[in-house]
Each structure stands twice: as structure tokens, then as C-alpha cells.
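Data first, discussion second: the structure below is written as C-alpha cells.
Here the complex is missing one protein chain, while the rest keep their positions.
Per-chain residue numbering starts at 1, and chain names A, B and C are given in the order in which the chains are listed.
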Amino acid sequence: MKKISVAILGATGMIGQRFVQLLEDHPYFELSGLYASERSDGKQLHETLKIRDHQFTEDSLNMRISAINIEEIAHTSRVAFSGLPSDIAGNIETELANAGVAVFSNASNHRMNDDVPLLIPECNADHLDVVKEQGSFANGGFIVTNANCSTTGIALPLKVLDNAFGLEQVIASTYQAISGAGYPGVPSLDILGNIVPYIKGEEEKMESELAKILGSLDNGKITNSNIQTMVNCARVPVVDGHLESLILRTSRDASVEEIEEVMEEFRGEPQELQLPSAPLHPIIVRHEADRPQPALDVLAGEPARARGMSAVVGRVRKKENYIKMFVLSHNTLRGGAGGSVLNAELTASRGLL
Amino acid sequence: MKKISVAILGATGMIGQRFVQLLEDHPYFELSGLYASERSDGKQLHETLKIRDHQFTEDSLNMRISAINIEEIAHTSRVAFSGLPSDIAGNIETELANAGVAVFSNASNHRMNDDVPLLIPECNADHLDVVKEQGSFANGGFIVTNANCSTTGIALPLKVLDNAFGLEQVIASTYQAISGAGYPGVPSLDILGNIVPYIKGEEEKMESELAKILGSLDNGKITNSNIQTMVNCARVPVVDGHLESLILRTSRDASVEEIEEVMEEFRGEPQELQLPSAPLHPIIVRHEADRPQPALDVLAGEPARARGMSAVVGRVRKKENYIKMFVLSHNTLRGGAGGSVLNAELTASRGLL
Amino acid sequence: MKKISVAILGATGMIGQRFVQLLEDHPYFELSGLYASERSDGKQLHETLKIRDHQFTEDSLNMRISAINIEEIAHTSRVAFSGLPSDIAGNIETELANAGVAVFSNASNHRMNDDVPLLIPECNADHLDVVKEQGSFANGGFIVTNANCSTTGIALPLKVLDNAFGLEQVIASTYQAISGAGYPGVPSLDILGNIVPYIKGEEEKMESELAKILGSLDNGKITNSNIQTMVNCARVPVVDGHLESLILRTSRDASVEEIEEVMEEFRGEPQELQLPSAPLHPIIVRHEADRPQPALDVLAGEPARARGMSAVVGRVRKKENYIKMFVLSHNTLRGGAGGSVLNAELTASRGLL
Partner (left out) sequence: MKKISVAILGATGMIGQRFVQLLEDHPYFELSGLYASERSDGKQLHETLKIRDHQFTEDSLNMRISAINIEEIAHTSRVAFSGLPSDIAGNIETELANAGVAVFSNASNHRMNDDVPLLIPECNADHLDVVKEQGSFANGGFIVTNANCSTTGIALPLKVLDNAFGLEQVIASTYQAISGAGYPGVPSLDILGNIVPYIKGEEEKMESELAKILGSLDNGKITNSNIQTMVNCARVPVVDGHLESLILRTSRDASVEEIEEVMEEFRGEPQELQLPSAPLHPIIVRHEADRPQPALDVLAGEPARARGMSAVVGRVRKKENYIKMFVLSHNTLRGGAGGSVLNAELTASRGLL
């Protein structure tokens, strides 16, 4: 089978370089080019290295980055993976879609558009259908977004618990890694030995995105969920891995064992389709007293291609009519580039690429 | 006025050394001795230094530490400040009370006893009266405890909001500093660049202690509050300062401005009595987008003697019928030695020392 | 005595704000204005806070920052303390001197000029005289620089050891704090849990600046020292305090006790003149096995106004014909704003302001 040609936008950034990592030897996709702003035109990847825990191939390290050129990308690439910052992503992604490119984006610009799926394949694979409402779809161009990094990790267990027990209220506090702010991102003087209880726009995004992701598709339209969601966000001195404290109320009572079991046994459409980046266990439930921890669990996920793609849940407890737990997910893999790649794999499996 | 002689128990630990710091030149108290386990008998304070941000006087640095000796302490000291670990604090504190010593303790052992006040003078100064129920009181010996370090910081705003608007539900997630675990405490391999979402017994303590502190005194007995409280605790790589995410439901509605105002204007009994360690503003409300932060706010509190004694509240917001905010307090000052010293000052002002 | 009016340049940065801290209630100087780039024009200090360990007065926090205006500064201020970045400091400082202002600068631009003293008052107070060679001196304007933050700390013990035992070779490796790079400075992704063995231009600066500082003044000209100096510099995840590993060869042999004694007993001209920011002990020698440490020793220095102004030496050992030791100094106090203030105090005491 011929591989699908893909471009990476924002290749000098954290997310862009995660895309490079994930697309080294991918069974569906092959790289047609790396793109970033004018400023980086001509640089090689190794000159702009942002990722600590992956040893890129020599080929990757030597790849040259070009300034974004819509025509060139449309000419060479069926797909564009976008790790662009939101101040420029909006227009570029629209232009690419109009030029017939399937765009899988991490940027927030289009997420809340009615005709753009905010896709987490295990949660709402059916939402992919709304791309057909996009004007450019007839020419093969469309935009699929993935959610904010702090939304994605908890969406997996929340969806499962909603299905099983009826979710009424979600109260979350986050412990978010610095890689979520990109590079250079958070100044070290702000975060070394410190916690910053504020991430601009993050709480609003989490609250609105969860409503869309957990919403239902009726007659080709997404109706938001009306689960009450309240979030406090904070940045912590951790490199990778968003940890989140959850306190939940469900309409149907369940024991801790039932809650853990329904999460452990959950498999979604990516698992059924055996998509390459789908983790065997979308949700891993830890039973130790002190897990999940970023340092120990951030790369959870099997097989090798799905490292960092599982959400890791731990400390599931009940108190009166509430469930308490912690969830960890990798903010630049599952909550970033890995999420986009999985979205693209699902889209390919539907014959849309 | 003659100063009251005081002994410090646990002088090789974090809390014990905060006591030394706070009692250098205290207007009510003078040091009669430093005590710790046999192992440290004969050492000088400078050989066991645990505190980073205070320059001790030469006199303090040269003080010798002795093994704990109940008789000796009872002979030389009217008051004992205890920073002992809970595995040995229980018995020693009881013996000292029986020997006629007024014990002000940071240990958890006696906190939930009916006749032991769990005292935060701005919140429940009236609870001090229950010491009179203690068997040893007739001989001048009694035990007063302060709350867990993560309970204390939030108790101040919660008490104020309960009085003003009727508190129904408290949902908290904590970001707790490593100094809360004492020394050697948390191994660096566990916490460097990591978050540990578990502190043994902490959530249970916070939930039960808040009920007692926010409870009412009727006929000499404390009746627990029945506010629903749910807590998730985590350790973060910060030296000093517990940050806590709060999501609250009150029975009476109030605007953000009213909520902030009632906290800013609050003054308790320590402020009325002008106790030496009482901060002018028990609760400081920050209005910047990104405060409070441990690195910037942990030492908040005026005058100089009350540094680290104010709770700092920020990011007060409303969402539907809930209030969202963050609270920071110094876990070894307000939530540790400083809390005990303030308790002792209140007790002295009542003529009980 | 009337206080000398002083302006602070670069008031939104780390060093600029240390100047504000040090000039709150200074016996010689009073603030006439805060200056920074156009971008910050009109902001109040509290909106740009960079310093963690000082509680500014309300007056300081509310001061307004203006865009730099040479005429205005020359009109209102006898002295300008400069914490400007080196890409703009050069011209501005020259213009101010030409306009009759005495400039005390942290920037590197003019340090190596023959007629500009690179001043550490305990080391080379006599070098101040070369300001008289500056063209603007007749009108009262001149430039005095202090050394690079990593040079300053070791210059103190090196000068003393050179005088006492004849220094032949200096081999240094540095452990430099992030505050040395200013704000935003080092991205957290680069330094959290990491060491970066490179600081642009730092090794060259240290090697050339030491030669000038340790040089001798003959006939109004500074002749560089010819001590062989070799340096490797690295950035470490510490907020404040440059630690440096030193291995030294002297021409005259001395015991560890003699070496320690000559450093402990050293007093320079600032101590003789009792300048306000002069530490009683310019060099503090620690005898514990594991000192100096940034967390414990960075603020060493008495009296209160001289906190962070002492160099702290520890682990003095001998091996064959070499001396081994570690030195710590506060990079933004002694190695930054504090150094400039001390320079200005010395200059004032000479009647030059």
C-alpha cells in the first residue's frame, strides 16, 4: 500500500518535533516536508532540538525546515499535521483545507466550530462525520482538531464513566507540565521550585471542550453534554505529563471495583480497528497507593508506537456520593501530536485520505 | 513582665528549628532548652541545620540539644513547643502535661481528642476552653494542638466564608511542599521533576480536622461542622508553601467582590488582642491573574514577626453556584511552628500560662 | 547631609529590581526615578516583579517606570545605576556620562576600557582613580563598572591569596544560577533537571576581567595581572547564587589553616571606611564538610544591608602544590546591584559625587 504523504507544520516546536518522532517509519504516512516560520527557513532539525526523551534518526536530525508555503504543501502533501501556535494557525489551516489538504491540528482556533470535529477516537469517533459539512470537503480538504492537552487525558475516563454510570459533575484541578507551554515557554525563574496557579484561557477551554467531546451526534450535529464542569489549572515544575485531580459525581452508584473495572476493560474504535498508534489499553488503572506519577507513568502505553498514548488512572476512591481519582496523560503525545496522528489514522481507515 | 520559659521538642527537625527561629527575641517567651532524641544529645544547632531562609543568631546556632527528659523539662519550662514526629509525640506530650507543662503541639496524636482544642486562633479561639476538661489542667498541664499544615491554610478563608455565606461543600486539591514531610523526608529521586499524588493519611486528616475546627462550641463541647469536604492531596517539588485549589458551594449567593471583601476585611481575636505573631491581615487577597505563588507569597504577613502567618488567596472566581480560588500558606510557619506560637500567645493572654 | 539623587536604569529586570531593593531607605542615596525601555513606560514596579526573596515596600511597588530619557535623567539625578542589557547599555551609559551623570554599571560594554575602573572595592579601590582619565570627568560624568557576576565572587578570595601567597594559576568551574541570565532568561525546558555547560562569552569575560581586577595601578594606568586563568562555565537549576570550584597554585606554600586565616581576617577599604553596604566579613570561611551551598549561604553577610555581599568559602584543602576550595557568592547582589551600590558608596566617600 502506498503511504500517504504528510507535511509537518511548526517543526521547530515541541509538538512539531513530536510529530517527526511519531512519523519516523510510520506504516500509513511518510514525510514530505517540515515547515515552520520564515525565521527557521533552511535550518536542520538538529539545530532546533526540543525533545529530551527521543533519539531521532540521523535522517530526521538532518531534515531541512522550510518556510510555510501553502501551494507547495498542497502540491506535495495529502495531509498536514499542525503544531502551529494559535496566533497564526487559524488562517494557515483554513488555507490548506481550501487547497485540498486534510489538516490535523493541535491549535485551538477551529476546535469549537460546529463543522470541525474535536476528536478523541476512543471517545467520539462518530464526530468525525461533521467534516463533511466543511465547504472544502468536496475538494478533499478539511480540518480535524484534537483537544487541549489537559482536556484529552481526562476525557478518556470521563467518557467511559459517563457511559457506564451517568456523569453529573466533574471537578478537576490540574498539575500541568512545562512542555505544555511550548518552547521557550515558561521562564525557569517562574517555575523552578514554584507552582503557578494560572494558565491563560486553559480553564475555559477545558470546560467548553469537554462539553463538546462528551456531546452526542444527532443528525450530523453535535449537541454539547450538560455535565457540570469546574476546573482550576496550575503549572508545575515537571517536563512532561499532565496530572489531574478529579472529583466526580455520577447518577448511578458504583463500587470502586466496578469503576476500576469499567475503565480497565474499555476498548474503543481505535482498538477494534487496531490503528497503529492505538494503545492496547486506552486507560491503565494503577492499584498502588501513590500512582500515577509523571516520572513513572508518562510513557505508559503499548505497543512501542503507542508509548505515551494511554491515560493512567490511580487512587480511585469513593467518598459519600463522589468518586475521587487522579489521572495522568502525556501532554505532547496523547494530548498533542500522538492524538493528531491517531485522528489521522482513524480518518485514513474511513477512506477519507 | 517576666518572660515565660519554654522548651522546644524535636529541635533537630524542620518544625523544631522554626520554633527556634520564632522564639529568638520573643516578647512573651524565652528559651529554656532544646530537646530531641538521644541520637542528637550534645549536638549544637548549627550541626543539624534544616532551614534555608532564616539566618539564625550565633547564640541560636551554638545552643546545645539535649535528649528529652520529662523531669528536667517540667522543672525548667512552663511551656513545651512540640515538633516531635507522631510515632513518639503522643506519650511524651501526655507525660509533660501530667507533669504540669503546657504543651503546644504540631503532632497529630491528640488532635481529635474531645478535650484537646485543635486551635487556629482566628477561627476558633473559643475552643481553647476545652483544655479545662483535661485531667492535668488542675496542675497547670494541658495540651493544645494546631492542625495539619494543609488544613490550617484553608481553614482561615473557609471559616470566614462559612460565617458570611454558609459553606455547604468544600472540594480541595493540594500542591504540598516537601518541607511538610520533615527531614530527611521525601527522597529527591521521588520528587525531582515529579508530582506524587499521595500523602499518607493526609486527606483523612484534612477532612476530619476541618470538621472539628469549623465546629461550634456548645456547653463546653465541640460539635463538628457538617460541611461536605472532599480532598485530593499531592506532593510537589517546592520547598515551602502549600498551595491549594478550592471549589466551594455556599448556601447564600455572593459576588466575587463580596467574597474578596469579606476575606480582606476579616480580623480575628489575635488581631484584636494584638498578639505578637498575629498578622495584621490574616487573609491577604491578591488580584493579579497568577497569584498566589509559593515563590512570591509564602512569606506574606506583617509585621516582621508575622511573616509567613497570612493565608494568601487569589484567583477568586464564580462559576454557576460555585466559588473557585487558590489559597497559599506557609506550611511550617502558619501551618506549623508559627501556629503553635500564636496558640501559646492566645493562651498566655487568657492568663493560662 | 543631603542624599544623592539616583536613577535606576533597567528597572523591569532582575538587576534593576535589586537596585530598588537596596536603595529602599539608603543612607547616601535617594531614588529620583525608575527607567526602562519604551515598552514598560508607565508600568508600576509590582506589575513586573522579578525578585522572590524581598518584600518591597508599598512605595516601591507603586513606583512608576519611565522610558529612558537622557536629558531628564541628567536633570534629576547625580547618579545612574545601570542594570541595562549589554545590547543597549553601551551608548546610553556613554551619553549619560557625557551629560554629567556618574554611571555605575553592571553591563559588560565598558568594562575593559583603559579609563574605566572594573571595581570591587575590597580588591582594587585604587583603580577608581582612572575615572579621572575619562573625557566627561571634568563635567562630573563618568562610568564605573562592576565585574561579571561569576568573576566577582572569586575575585575576593583570589586577591587575598595573591597578596598573601602569590597566585600563579587559577582553574575554575562554575555552577551558575539562572538569575544570572536575567528574565525571562533561561527557558525552563532547558534547565529543569538539567545542567547546561555553556554560557555565551562567560569564560572569556571571566578570564579577561580577572586579569584587570587583579592588575596593578601604576602611574594612573592598570597593568593586567599575568596569573594563568582557565575557566569552564555551566548553568545549573538554582535561582540565586553562583558556586565555583577553584583549584589554585601559589608561589609560596601555606597550610590550610594559614589559607583560611588570611581569608577570614581580610578587611578591605570598604570595611575601614564602614561603607553602608560593606559586609563586616568580606570573606566568610565555612568549616563544615559540605558548605558553601546556595540554599544555605547565598544571603550571607552582615549587617542587614550587606546580606548577600560576603563571598563564602568552604572545603579548603591542599593537594600537593595546589589549593582546592569552593566559593559561593550572590550573583545579583554582590555580583550585581550590590556591587554597584558599594562602588557608588566608595566613590561618594572619595568626594566624587
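We take it that a residue touches a chain if its C-beta (ideal position, glycine included) is under 8 Å from a C-beta of that chain, and two chains touch if they have at least 3 such contacts.
The shown structure was predicted, so the numbers you read here are calculated from the model rather than taken from an experiment.
Although it is not drawn, the missing chain touches A, B, C when the whole complex is taken into account.
Touch with the chain that is not drawn comes from one residue among C:V236, C:I283, C:M309 or C:L346, which is C:V236. Considering C:E38, C:E58, C:D87 or C:E320, the position touching the chain not shown turns out to be C:E320 (whole complex).
Here one chain is not drawn; of B:G42, B:G166, B:P187 or B:G201, the residue touching it is B:P187. Chain C meets the missing chain through residues 171, 173, 175, 193-198, 200, 207, 228, 230, 232, 234, 236-239, 243, 245-247, 289-296, 314-315, 319-320, 322, 324, 326. Think of the hidden chain as still there; on chain A it touches residues 49, 52-53, 55, 192-193, 295-296, 299-300, 307.
Where chain B meets the chain that is not shown, the touching residues are 14, 50, 178-179, 183-193, 237, 239.
Methods note: only the chains that are shown with their structure count from here on.
Steps from chain B to chain C, minimised over paths through touching chains, total 1. Residues of chain C in contact with at least two other chains: 192-193.
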